[in-house]
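Every protein chain but one is kept in place in this view of the complex.
Read from first to last, the chains carry the letters A, B and C; within each, the first residue is number 1.
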Amino acid sequence: MIKIAVLGATGYAGIELVRILSAHPEAELKILGSQSFDGQPISEVYQNFAHVLDMNCEKLDLERVAECDVAFTALPHGASKDVIPSLIEKGLKVIDLSGDFRYDDIKVYEKWYGQEHSSPELLAESVYGLPELYRDKIKKARLIGNPGCYTTCSILGAYPLLDSGIGSPDNIIVDAKSGVTGAGRGLGLGYHFCECTENTKAYKVATHRHTSEIEQELSKAAGCEVMISFTPHLIPQKRGIFSTIYVNLNKKCTAEELTELYREFYKDEYFIRIKEPGKLPETKHVAGSNFADIGIVVDERLDRAVILSTIDNIYKGAAGQAVQNMNLLFGLDEKTGISGAGFYL
Amino acid sequence: MIKIAVLGATGYAGIELVRILSAHPEAELKILGSQSFDGQPISEVYQNFAHVLDMNCEKLDLERVAECDVAFTALPHGASKDVIPSLIEKGLKVIDLSGDFRYDDIKVYEKWYGQEHSSPELLAESVYGLPELYRDKIKKARLIGNPGCYTTCSILGAYPLLDSGIGSPDNIIVDAKSGVTGAGRGLGLGYHFCECTENTKAYKVATHRHTSEIEQELSKAAGCEVMISFTPHLIPQKRGIFSTIYVNLNKKCTAEELTELYREFYKDEYFIRIKEPGKLPETKHVAGSNFADIGIVVDERLDRAVILSTIDNIYKGAAGQAVQNMNLLFGLDEKTGISGAGFYL
Amino acid sequence: MIKIAVLGATGYAGIELVRILSAHPEAELKILGSQSFDGQPISEVYQNFAHVLDMNCEKLDLERVAECDVAFTALPHGASKDVIPSLIEKGLKVIDLSGDFRYDDIKVYEKWYGQEHSSPELLAESVYGLPELYRDKIKKARLIGNPGCYTTCSILGAYPLLDSGIGSPDNIIVDAKSGVTGAGRGLGLGYHFCECTENTKAYKVATHRHTSEIEQELSKAAGCEVMISFTPHLIPQKRGIFSTIYVNLNKKCTAEELTELYREFYKDEYFIRIKEPGKLPETKHVAGSNFADIGIVVDERLDRAVILSTIDNIYKGAAGQAVQNMNLLFGLDEKTGISGAGFYL
Partner (left out) sequence: MIKIAVLGATGYAGIELVRILSAHPEAELKILGSQSFDGQPISEVYQNFAHVLDMNCEKLDLERVAECDVAFTALPHGASKDVIPSLIEKGLKVIDLSGDFRYDDIKVYEKWYGQEHSSPELLAESVYGLPELYRDKIKKARLIGNPGCYTTCSILGAYPLLDSGIGSPDNIIVDAKSGVTGAGRGLGLGYHFCECTENTKAYKVATHRHTSEIEQELSKAAGCEVMISFTPHLIPQKRGIFSTIYVNLNKKCTAEELTELYREFYKDEYFIRIKEPGKLPETKHVAGSNFADIGIVVDERLDRAVILSTIDNIYKGAAGQAVQNMNLLFGLDEKTGISGAGFYL
């Protein structure tokens, strides 16, 4: 059994990790780290865990964490700075859900996050935890930068088109819609039920940090610098991200041809489901699962592809993907504990 | 592995069964019965099953079903009439999700359903599938009448109080609120999103069939005929039933005393969680799980208990409880495949 | 034109007052009182008012308020204590939306609110602002205690039955469900979208303050002391209260007879709509309006009436009823500015 610490266990990504791991056949939850709920049973903080998981939250104690094999760090921005290097030093594998270890180029991080990076050497060593692109590196890593939710959804949707050279790197638009769990459990007027229900809005237009993460990966796909318009929106549902991606085509193609291209690109991927032409994904199809569903439309009037990509933002976009990475790190079947169909209802 | 037929697999209760069973370690889904979608892959009807379950729906073929060990019948009212006797005859265990096999007294059935019963002998033999009350009988049954959603929630909430003699059988009120999945997948203006969201209403006040099922069980608990007011309401959420149960007390007691009574009554029950005094259940705590959460308030001004009971209507109120019954029928640990914490998010 | 101050204009009840009054043909909004948003345009705090209402919020200045004819006080509990006596002294009419001036008996107030009352004389003078019961007194009042949301809904539903002597004062149950606007705009984890959507729960069972207000009025109707079970629930919608009221009947009657009784009782009331037997109210029918819809079912098995009563909690349950009171105070047609059909959609 893999001995596990979840640091930041009571945020939304953290508790989804706990939920998945509490039913994972190879996982042994040892530590539920939480500053705010130190000493409280997890089943009081999240009452759905009564009778299921009998553990108390605890504040950070590095010696105790050091007894684990792996730590998931789902800490508030900045809080993981000191923790992660210590954990690595003590020989743990670390899967970090913050933005700190997702970048190839430290300058990109520092520009978009507006601060110096505290562990440049670890950043250089860390592996971007998108298994569909970096599976082999992930298997050998000590430190994984688990991708952001918007980015997972958008990169998976656009990558094959740019990689093939058929999609033009210019004029790419990613218009993304996210459920409210993406904002976390912190209070804010904008997340009050009465303000949020029956409401759709955009936020951080052209300035959201995930822009840089998407651009990093699509640039590698395209083999040249890609800059995109990325617009996040908040929609009145809990789970789900839906990215609508517009890519001009360098040559005439049909939806059938592009669908075939995507099927080939993702042919060994259990968690990627390419819709047949004419069918489109919906967030409901992926909610509560680790799947990414991708549909492809070609606007032949404009020689432009419209790629529809959807994931569950706290599952494939956070906790589920983190477990997928853990499975790879420890030599398990990648699907262990996360292979199921979503809720639908 | 238990070979399984789900008849009526594409309704909401049916597909929740399929979802649970597709991840159940001892279950082998053999037949997904559906008249409407005969020949179609289940992953087209419910696209969340793509890559998870590669089976086609099929219309009823008794010979094929006869190769299974157990059939779940989640058929439209009336449709199971002929099917179930044939299946029993062929040696299958049957777990029926309709109202047809839930009654001790055929007259009660005929009064509330307004029709003759087609299989009086099977009705007499059938066992009411509420494991917390009838576990031993269930283990030996051939035919289980799986309880209704409102009834599971309400009976579990009121039973200990009446069984103990502390609750008065007179003036019991059950005010119940249900999510919309309870109405099934059939179309109707009342279930149109725009009519249903931001709306609460009562329906079938004083005439809902589940009244008779609740009365049957509470009468057994009380040892005398119990008649209740039962009011179902439709609330704008998918999953969840919340029953608020008012019972006059035959003697002064405190919430602490009643809580202790309930804890004792359900002391071996994994799926029943009694809240400590001062804590109350919420549908969110049980959604996506087989748990029933029960909270107890005593209004000492009035010598009246207010019992708050909640379940997930399509899980513990339908599919999950049906699997719990299957586990018992086949000698498995009752919790197999249904022990997890709910979604919360 | 009536010169108006709304004190506490930026809470949910306050802003609904502003919305209604900004379209009222006889109203002139002079002061939008808000401590938190002093100096800010109301159209920045609630951006739906841009181009409609060009006024700034301001903190309390009694001299300025004194130039108005009427003040609506929608202040946080306790904050109105000093303000209201001053306003009355300066000759304004005051319509108070807090619980402070709703009681006949100061002892009841002090018991349920757990504090001494600061203005016993004003309490003695104040009139309970339920026009359907106290229209004549309201017309002559200086100070109106505007009823609570749950209480308006529940009293209107139960009053005729108790007043007629047909309803028994014993064993009355009021099971009420409220939308989330009832909790106001303050932040709290329980009102976070992700915690609130897809969730139903009860709260303050047997201890909610509105219990005492309902009991006060129903006792007057019955001519004897009435004590009720009152259970408030939070349901995942913005607007609407739905009260399900159980009253034992002193004699056999039909739904038709009781419907006739209610029609007669409310025969001159524009804002009360009695459903014909067999039809039931829904919160959607009253959302965004000043109407109260009431449906009546008789459970002839039990000689018990089930009264279904619904209002919009921040309209007829707060702001709309306050304007109805203002209309009466100033000799206007009671319906002025609040006569419209609700949104439905």
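Structure notes:
Just so we're on the same page, a residue touches a chain if its C-beta (ideal position, glycine included) is under 8 Å from a C-beta of that chain, and two chains touch if they have at least 3 such contacts.
Please read these numbers as outputs of a predicted model, since none were measured by experiment.
In the full complex, the chain left out of view touches A, B, C. Considering A:I144, A:V297 or A:V323, the position touching the chain not shown turns out to be A:V297 (whole complex). Only one of A:G129, A:P169, A:G184 or A:P281 touches the chain withheld from this view, namely A:P281. For the chain missing from the display, the contacting residue among A:S86, A:S118, A:S164 or A:N248 is A:N248, taking the whole complex into account. Note on the undisplayed chain: of the listed residues B:T197, B:T211, B:T231 or B:T310, the one touching it is B:T197.
Within the complete assembly, residues 12, 180-181, 185, 187-189, 191-194, 196-198, 236-238 of chain B touch the chain that is not shown. Residues of chain A in contact with the chain left out of this view: 171, 173, 175, 177, 179, 194-195, 197-203, 205-206, 227, 229, 231, 233, 235-240, 242, 244, 246, 248, 280-284, 287, 295, 297-299, 301-302, 304, 306, 308, 310, 345. For chain C, the residues in touch with the chain missing from this view are 12, 15-16, 19, 22-23, 46-53, 181, 198, 238-239, 270-271, 273, 279, 281-282, 284-289, 291, 293, 314, 339-345.
Keep in mind that, in the parts below, only the chains that are shown with their structure count from here on.
By number of C-beta pairs in contact, the leading pair of chains is B-C. Averaged C-alpha coordinates give centres for chain A and chain C that are 46 Å from one another. Note: centroid distance chain A to chain B, computed from Cα atoms, is 36 Å.
Residue numbers of chain A whose C-beta contacts span two or more other chains: 12, 181, 198, 238.
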